[in-house]
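See structure below.
And now, chain A:
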Amino acid sequence: MLEIKDLCVSYGAIDAVKGISMHVDDGEIVSLIGANGAGKTTTLHTITGLVPAKSGSITYDGHDLLKTHANKIVTLGMAHVPEGRHVFTRMSVQENLEMGAFSLKDQSGLGKDLEMVFDYFPRLKERRRQLAGTLSGGEQQMVAMGRALMSHPKTILMDEPSMGLSPLLVKGIFDIIVTLRQRGITVLLVEQNARMALSIADRAYVLETGKITMEGKASDLLHDEKVRKAYLGA
Partner candidate 1 sequence: MKKTMLSTKQSYLVCFIGVLAAFGVVMALCESGLADSYIKGIMMTACIAIIMTTSLNLTIGVLGQLTLGCCGFEAIGAYVAALASKYMVAAGIGIDPTTRFLITTLLGGIVACVFGILIGIPALRLHGDYLAIITLGFGEIIRVIIQNLKVAGGMGLDKGAAGQALIGIDRTANLYVVFWIMVVTVVVLFMFSRSRYGRAVKAIRDDEIAAGASGLNTTYLKVLVFAISAFFAGIAGGIFAQYIGSLNPTMAGWLNSINYVIMVVFGGMGSLTGSIVSAIGLTILPELLRAFADYRMLAYSVVLVLVMIFRPQGIFGSWELSLPRLVNRMLLRGTAGKGAKSAAKADAEPETPETATKEA
Partner candidate 2 sequence: GCSGGSMDDSSSSNAKASGDSITIGTVTTNSGTAAAYGEAEVKGFELAVSEINAKGGINGKKVKLESMDDKGDATEASNAFNKLSGDNNVLAVAGPTISATTAAVAPLADQAKLATIAPAATSDSIETGNYLFRTCFKDSYQGEVAARFAAENLKVKKVAVLYGTGDPYSSGVGEAFAKAAEKLGLEVVDKESSSSADDTEYSAQLQKIQASGAELLYAPYYYSVAGPYIIPQARSVGFEGYVMGPDGYDGLKLTGDKSQYNKTYYTTHYSADDNTNTKVQDFIKSYKEKNNAEPNTFAALGYDTIYMLKQAIEKAGKNATREDVRNAVTGMNFDGVTGKFTMDKSGSPTKSVIVLEMKDGKPVYNTTVQPK
Partner candidate 3 sequence: MSDNSQPILKAEHLGITFGGLKAVSDFNMTINKGELIGLIGPNGAGKTTVFNLLTGVYKPTEGEFWLDGVRMNGKKTYQVVRAGIARTFQNIRLFKQLTVEENVLVAFDESFTYRMGSAIFRTPGFWKQENEMHEKAIDLLRIFNLEGLATTQAANLPYGQQRKLEIARALATGMKLLLLDEPAAGMNPTETEDLLHCINTIRDRFGIAILLIEHDMSLVMSVCQRIQVLDYGRTIASGTPEQIANNPQVISAYLGSDNNDDADGDSTSKAEPEPSIAKTIQEEGAR
């Protein structure tokens, strides 16, 4: 359903993504792993229109994303949990979550959706009135994920959702990702925690300096010697 073909992206003179092709099918968890600076974030940013592509194509559900306004992409059912959280620091936790539902025409389910998020993240319920800017890093990460869920996405792009989270929460996050898939949501997951990512993903791509160097079933990659050496630290 999400299909990327020969995508190239550059920042001025820097080529960050150099012709990658990949696809994510309905209901899959696809993981994208790679070293720092490999171009993972850039790829996600290009998908949701935050960064313009130089060439190539991205289609989602039959829509040409490169021709879709960035702000319309979320209405196609694609949410993005950005790297570095990007919560609205001077809004309360609850307001942040409500912003997540901005794109929905029908705002009546707001209360129920909030409860769902608070179910995932009880901590946020405690802090629902606190300004998001004063939350700890991990708490902010929860806000960012919760906010994405509020838009009733069919697909979620997640950029290092476990970064800075306690081990318990990391498990929690991965559990949530699994739950999301069970509920029929497609996930494209960028992770440094490659071991965890590969263990829950169906398929995975390995990105190295802007190029896809490996792809396949996640369980295969998990046992691949090269992958183990480069990304799993063993």
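Everything that follows uses one rule, which is that contacts are C-beta pairs under 8 Å (C-beta built on N, C-alpha and C of every residue); 3 or more make two chains touch, one makes a residue touch a chain; residues count from 1.
The candidates came about this way: all candidates are chains of the complex that A comes from, given by their letters.
Everything numeric here is computed off the predicted structure, so don't read it as measured data.
Q: Consider chain A on its own, then decide which of 1, 2 or 3 touches it in this complex.
A: 3
Q: Which stretch or stretches of chain A touch candidate 3 in the complex?
A: Going through chain A, the ones touching candidate 3 are 33, 35-37, 92-93, 119-123, 126-131, 134-139, 141-142, 160, 163-172, 175-176, 178-179, 192-195, 229-234.
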